[in-house]
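Take a look at chain A:
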Amino acid sequence: MFTRRNLLAAAALAAPALVARTSIGQTLRKVKLGTAFTTTTNAMFLMPDLLKPEGIDAEIITFPSLVQRMQAVASGSVDVGNGGLSATMQIATKGFPMAVLADGCDGGWMLVAKPSITSFAELAGKKIAVQNGSIGLVSLNWKLQHEGLTDKVEILFLDNQDMPVPLARGDVDAICCFEPYATFAELNGFGKKLWVPYDTPMGKTNLGFVASIPFIKKEPALTKLLVQAHVKATNTMRDNPKIAIETTIKQFNMSREVAEASAKNLFFSADSGEGFQNGLKALAGMMLTNKMLDSEPKWDEFINTSFI
Partner candidate 1 sequence: MRLGGLVGLVPLLGFLLLWQIAVAVHLYPPVLLPPPAKVAAAFALYGPSIAANTLASVTRVLIGIGLAFCVAVPSGLLIGRYPALDRLCDWSIQTFRSVPPISLIPMAMLFFGIGDTPAIVLIFLSGLWPLLLNTIFGVRGIERTMLKVATAAGASEALILRDIIWPAALPNIFTGLRLAVGGGWLTVVTAEMIAVKSGLGYMILNAQMTFRAELVFAGIMVIGAIGLLGDFAVRKLRQHACSWQEGLTANAN
Partner candidate 2 sequence: MTRFIECIDVGKIYHGRTGDVEALRGISIACAAGEFVCLLGLSGCGKSTLLQMIAGLETPSTGQIIVDGRELNGPSPSTSIVFQDHGLFPWQTVRANVEFNMKARGIAAAERRTRAEEMLALTGLSGFATRYPHELSGGMRQRVGIARALTTRPRALLMDEPFGALDAQTRGRLQSELLDIWAAQRTTVLFVTHSIDEAVFLADRILVFTPRPGRLSADVTVDLPRPRDPRSDGFARVARGLRTALGTDGGSE
């Protein structure tokens, strides 16, 4: 008989069966991917669609900067994702074992100076803005030393998005700035490209796909899936500049002109061969000189390209 009690009892019996059916159809594994809000990390946005057919529900967690992204790694909030390679190295050598799994994006920054400054040497006695702890700072310090200008310029720390206005106002004479803000400053006439910063030992080394070593040890199969998705996404970005341009327009509210020009300064690449690895080692050397690093990472642990 269909009394209320019978119906409730029937529902209670049916419930596990219902749950089982849904879980069979949708076993999506949830993964959190960390990234930061810069143009070099654009490939990350292609990842969720690439991972869904593999049964992975990827959630992208964006941090305000790559440094904070690495701090989140240290506190265990996110295990895997994009990482600034200088920050990754710093964390790894402070007792938090990390591994670089693949290259992500090379380049993406440059030095823009007031139009009245026509050579690097003229930066003597001037003010240069750069983001603290960034790859930009590492490259700038090396170049200053190389040109004998180390104690002759005043370095000020600003975030990338804050750099164009002081340059326009004349509060600083040059900015060592990441895209798209560097190109934005240039195309608006605030300054001219003075130095393409890839002539240092570390070259264009900038962003990679990284993970904590405990995570890799625990989830090798998942790591492989993620790395391969990353490689696919990165190659797609490399082969289709339009995607990067559209993302820059949408995410950064930049004009098409700026987006197109800045895209030329981004070198999406998952090529993690000798060139990339030498770049990492050179980066470590430069950071050691600058005292941004206390010791070199254990290279056989730190570089792990086996999942590509």
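How were these picked? Simply put, all candidates are chains of the complex that A comes from, given by their letters.
The working rule: a residue touches a chain if its C-beta (ideal position, glycine included) is under 8 Å from a C-beta of that chain, and two chains touch if they have at least 3 such contacts; residues count from 1.
Note that the structure is predicted; figures quoted are calculated from it, not measured.
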item	value
Which of 1 or 2 touches chain A - same complex, any copy	1
Contacting residues of chain A [partner candidate 1, same complex]	67, 70-71, 74-76, 87, 90-91, 94-96, 129, 132-133, 154, 156-158, 162, 165-166, 169, 171-172, 292
